[in-house]
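Dropping a structure here in structure tokens format, bear with me for questions.
Here the complex is missing a single protein chain, while all its other protein chains stay put.
Chain naming follows the written order as A, B and C, and within any one chain the residues start at number 1.
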């Protein structure tokens, strides 16, 4: 058995404090429900970090000792300090995995790593959502059947303005007439990134066992391998 | 202006002869409606070929002088002779474009070029279909808006057992709860392949102006460039 | 700890019996050197199979109980029975991993799964080869530095007539002036395929520790996940 995978779950943690209805769904914040997945599970250590902490809880020490960072943000993207954003992006490029959740599509780190607007269509209705598996042998789809059904979710629709994903694992169907590339992988530098669509704050999506399976799979997939640091710059010719 | 693009439209042409209802939709066969798109249009020459002709209309001379082959088949896949299948596959590998339509997903040439079962889910209901553009700068999506709407179509659903497409241009939404990668490109040898989902024989889909735009775009995209023949085999080391 | 990964190493085993010089490099056959990698290693069971055995050693029982099949062939590709080829291909499509080595690029199962000629340029000189890692966070590159250096190898050069790989892990440089996509992944059905270029029979390439690391990584990567069988055919609409 190797070293445990060190998880940090970041959440802006704003909705849950402001809004009674959201608090009912996630009384200790979305981050705590996600962190609970890894707590007491062999092979993981887990921490949380939130906007209000110094450096939003993402100090150099925390980032350096994180293998996979989960990111949930929505209404406070612009409150995240640019130095922290740069530190997160640089840490991804040197190998940290990043799992970007739902409205995190508009977070500063994701947009910087993608280089596009990351914009999309949306609707806060009670659409139901079906996430179809379109890459069934992918480790992130492990243990999932034909699809995941969510009775109530916010809708996100195409065109989703991201670079062509390296791999598309899930495509969502929404009752109201839209589709969405809902599970997408990207490699940037030494880091692996997984974007996963579901997770509106008003619905208990992160308590769904299949969604939890995907989050666990994503952590395993995004965790850094034993990799040589990247080497750049002037080199001598090959002598044999 | 370069040489015209030489189109051949192949259709098994069985449903239209057997079934009064289908004949009402395509009195001269699906192939003739697709061929009409290119007839009298600058920059193209067009022919048709059908199952009942000698060599199914796809002799060596025809294939050699075809730049882009359209393929519609459904209930007679197994009637297509293996020698013709091999000739089509080889001609694709040396540069002919291939546009595989709807139930052609199960045609012998497509299955040989893909190496997979090409199986899928389906339902012959009156689902309506929305083909969302997920690669808006792709030449095959030229002139198409956010999506194409089809009021009535057969449903095809994921998982579609194809290799990862080189590019996914359209993803379909179906009223009944499914999604499908509806416009997919693949390169095989020197040939370009486009699979395009819509086109059930009972609906006038190939008369839809937006579907016709896609067929024209696909022909332009799949037509061979000025390419050097591929060179293989033993080579001497580089001397400078 | 999960179930062990069940490895089968297939080798045509012809060169080693016919040719004294090759036998000196691989006295018990290439397959036995590769199998030794997994023998006595926790988490694996290993078998070998060769051309001369009944069903080439690849009976339905063997294939059904294989998680990852390694394949080395060269001068006897056409001796492999088509029924066995079909059984291997079908087993890949239902989830068995396949690691195709060196001249196996021209084996029947690989060509069927690719749908292309799989042709290339070659030279049996004493080129030296450098396999550069171009996908450093890929699990197959785990533990490998900037590149792998092989003092003597046969040269394979582009254009390599394969479909666009899902992922390119290694690109080779050859002294004589060529490059080659040397480590390529493909998904077909539920199966994962890795093509790995090095391994000419006259050189002790499979005794190289870094090459062995890649073979181990490839086995881990290609082993099937816990996957639902694929479901196809007629489906009812979604009722909620």
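The rule is short, and it goes like this: a residue touches a chain if its C-beta (ideal position, glycine included) is under 8 Å from a C-beta of that chain, and two chains touch if they have at least 3 such contacts.
The model shown is predicted, which means the values in this text are computed figures rather than measured ones.
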(request) Could you tell me which of the visible chains the hidden chain touches? (result) A, B, C
(message) Tell me which of C:55, C:125 or C:179 is the one touching the absent chain.
(response) C:179
(request) Can you work out which residue in B:40, B:61, B:78 or B:225 touches the chain that's missing from view? (result) B:225
(message) If I consider the whole complex, including the chain that's not displayed, which of A:2, A:54, A:209 or A:237 touches that chain?
(response) A:237
(request) State which residues belonging to chain B touch the missing partner chain. (result) 1, 95, 128, 130, 135-139, 141-146, 151, 166-167, 175, 187, 189-192, 224-228, 230-231, 238, 240
(request) Determine and list the chain C residues touching the chain excluded from the picture. (result) 130, 132-136, 146, 157-160, 164, 167-168, 171-174, 177-179, 181
(message) List every residue of chain A that touches the chain not included in the displayed model.
(response) 89, 93, 112-117, 119-123, 125, 127, 157, 159, 161, 163-164, 166, 175-178, 186-189, 230-238
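Rule of thumb we're sticking to: only the chains that are shown with their structure count from here on.
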(message) Can you check whether chain A and chain B touch via the same residue numbers (shared by over half) or via different ones?
(response) same
(message) Rounded to the nearest 5 degrees, how far is chain B rotated relative to chain C when their C-alpha atoms are superposed?
(response) 180
(request) Report, in whole Å, the distance between the mean C-alpha point of chain A and the mean C-alpha point of chain B. (result) 37
(request) Find every residue in chain B that makes contact with two or more other chains and list them. (result) 157, 159, 164, 177-178
